[in-house]
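Heads up, this is only part of the complex; the chains shown haven't been moved.
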Amino acid sequence: MKGNEFAGLGLEEIAEKIESMEIRGAAKIARAAAHALKEEAVKDEGELDERINEAIERLKRTRPTAVSLQNAIRFVTMNKNSDFTVDMIKERVDTFIKKSHSAGEKIAEYGGKRISSGNTILTHCNSSMALKAIKYAWDEGKEIDVIATESRPKKQGYITVREMAEYGIPVTLIVDSAVRYKMTDVDHVYVGADTIASNGAVINKIGTSQVALCAHEARVPVTVCAETYKFSRETAFGDLVEIEERDPEEIVDPDEFPGVKINNPVFDATPADYVDCVVTEEGVISPSESYRVIKEMMKG
Amino acid sequence: MKGNEFAGLGLEEIAEKIESMEIRGAAKIARAAAHALKEEAVKDEGELDERINEAIERLKRTRPTAVSLQNAIRFVTMNKNSDFTVDMIKERVDTFIKKSHSAGEKIAEYGGKRISSGNTILTHCNSSMALKAIKYAWDEGKEIDVIATESRPKKQGYITVREMAEYGIPVTLIVDSAVRYKMTDVDHVYVGADTIASNGAVINKIGTSQVALCAHEARVPVTVCAETYKFSRETAFGDLVEIEERDPEEIVDPDEFPGVKINNPVFDATPADYVDCVVTEEGVISPSESYRVIKEMMKG
Amino acid sequence: MKGNEFAGLGLEEIAEKIESMEIRGAAKIARAAAHALKEEAVKDEGELDERINEAIERLKRTRPTAVSLQNAIRFVTMNKNSDFTVDMIKERVDTFIKKSHSAGEKIAEYGGKRISSGNTILTHCNSSMALKAIKYAWDEGKEIDVIATESRPKKQGYITVREMAEYGIPVTLIVDSAVRYKMTDVDHVYVGADTIASNGAVINKIGTSQVALCAHEARVPVTVCAETYKFSRETAFGDLVEIEERDPEEIVDPDEFPGVKINNPVFDATPADYVDCVVTEEGVISPSESYRVIKEMMKG
């Protein structure tokens, strides 16, 4: 386990760093929020329950739709809003942070073992969990090839191909439109997830559902690598995962396209049918077991 | 019928203009080649058969894989290589050019009539035939919306959205990865074709097959707009349509991506199963009738 | 061949009988229109071309969307609008009527032979061609069972089950919603067609496409029985088959349902993918050959 990456930071500093995206990535945000709760718990001022609840409100405001942040708070508070004790908060925070650190290693291992020597793996966008699994396979001495999409508009695929090339893994860059063309050479699709809904639908970077459809058409299995705190409790109670519409400027300069609307959705939803398995730190599961994961997540 | 667009140009000038891509577009190349044959036919030197065959060789060398050029020559020569007469060549060339000019208008009409007021049409790349059909529908007073993909790497979608916006047609630009996300709002997919194989497979800009797959999944009909000279006689005799691999620089500067392979296929193949109909100048057909079209194309 | 069923009737009487639906059914309307043209042709007054063209206008107005009427006129006139001769019209009319009478017999035979002893055939609505084929199989001594849907709103299925029961064929009536439930007991679906589009889509009584989908899901072949004059030349030139919206009163008394919209489409379109074959008087074909049929229909 790593040293405390947020040592010395208090609630407000952490909240601000999350807001400014200085602290980013689902896992890091979750650990930071947990750390902030601990910092508040050990303070010796006012009433504990109140302090914790105020801290929670502050943290939730930083990124209202971040599933991992909600889940971190829920884990630490055991889904209660009163009767906290300092010891209980401390113990839950430590447990959460420890679990978070080990989750990535487990996903890398479980996901990596599913890749065989000689395989070609197609990935979309830049998922740290998916790439960890691919690297694990490579580190085990398996001969693999990676195909990465550009992932317009932000082209996170460029980060992916550089990361693979620096690691020494043979990698090929293609445009997003070439996925179906290349799919007949592919043995596995590995992607991450932003959020997994309670019915097993996987919300991830725009284009993921299209990649999964092309894989399904060609009998290529799709593996989603995701920590359990990506599973959304809110969806279990009917909330839809809102698909954020981002700035058109990410695509083109609108001034150069007078009279043209520009639509820039950041995520799409892949139905559970197109997903062979989800690799979590708890193990390899069917996406259809999402609700059970959500239910058990709180127990720690 | 328009005036002679190649007036004053002889065989060699036309051949060079095709090579330099000054003359481009399947239809224009075909008419230019036909015109060149007529120019050769009316010359008063040497032996006619020989002259024509030499001209054919010269023209074929300009763009060896251009289906429309092959088909134009085949139409004019009635698939023979001797016993030509000047009158026959002249008459065939005039017929071909007339047919070519009217083909676009007919495809616009037949394709445009299939669009209903209130429809949203998604298009990929920049197909003049597909856009003609969309404009025809608009000109008929139908209220329509167009969604156009970027079409990486060359971004011909930018030409499409500008063309639509200038024409006054409401149009939305999306990245190629957003096709499946938007498909639930779409009533029709309209695309062009580079080549149609004898088994009905449609070879077109990279990404077309992926768009068609997404449409098929959502019960959205796919209409391909293509003149009959896009149907490839070579495929009837076993030739595969070679998918050209273009310069990686169209995607990124390879120097900035050391150790990364870049794959840039320009076309892909959409199976006939995903195509609702092909709109040709002869009428609206099933893609499965491709061989018959090829067989009858020669008759004029 | 039967005696002349329209003996003594002139153009105007026939036109009115078609309008009043005294003459009805695709085949009968077509023959009546042909007969009327002959009556006009043999008249000894005015100019023949003009007379025929006026008759055509009159006939087309009676049922502007009836495909068989259009096709009968087109057959008789050989798709021309001048240079008629009395002999030519007479000969074409006689040929058409003869062909029409024999078409039903041939479809019965070709369609009936495809049914095997022990088969259960599901049918929808009340198609004379589909039922002729079923009766042919029965007459050949094959032991068959028929399942017929109600076919709301007009309940033409009641006519079907009575017709089958009177013929002695074991028949079971089900509601339209029970089609998928019963499909696992079914060996063949036999239906008729109102119109066949040039891309092979089959336009028929509302619900047909849903029956075909259920059949496709369960690997049960769908046979469409239809004369070639059901193939629509208009669709080859881009026309859509307009789906008529009928009187809500066919479903319920709207006054008893204040505030409720009632939607009563009379037909739907079955994609060619869900049709195993079309049985025409020319033979058993793939629906994808529709355009060829349309093209050859005129030749006689």
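Observations
Which chain is which? They are A, B and C, in the order written, and residues in each are numbered from 1.
As a working rule, a contact is a pair of C-beta atoms (placed from the backbone, for glycine too) under 8 Å apart; a residue touches a chain by one contact, two chains touch by 3 or more.
Since this is a predicted model, take the numbers as computed values, not measurements.
The complex is built from one repeated protein sequence; 3 chains are visible, and the structure file as a whole lists 6 copies.
The criterion applied here is as follows: only the chains that are shown with their structure count from here on.
Interface residue usage between chain B and chain C, two copies of one sequence, is largely distinct: under half of the residue numbers at the contact are used by both copies.
Relative to chain A, the most remote chain by averaged C-alpha coordinates is C. With centres defined as mean CA coordinates, chain B is found 43 Å away from chain A. Remark: chain A and chain C have CA centroids separated by 57 Å (rounded to whole angstrom).
One inter-chain figure worth recording: chain B and chain C are separated by 37 Å, centre to centre, where each centre is the mean of the chain's CA atoms. Annotation for chain B: no residues touch two or more other chains. The residues of chain C lying in touch with chain B in their complex are 197-200, 235-240, 271-273, 286-292, 294.
Chain B makes touch with chain A in their complex at residues 147, 149-153, 158, 161-162, 164-166, 170-182, 205-207, 209-210, 213-214, 217, 243, 251-252, 257-265, 268.
Partner chain C is touched in their complex by these residues of chain B: 109-114, 116, 273, 276-277, 279, 283-286, 288-289, 292.
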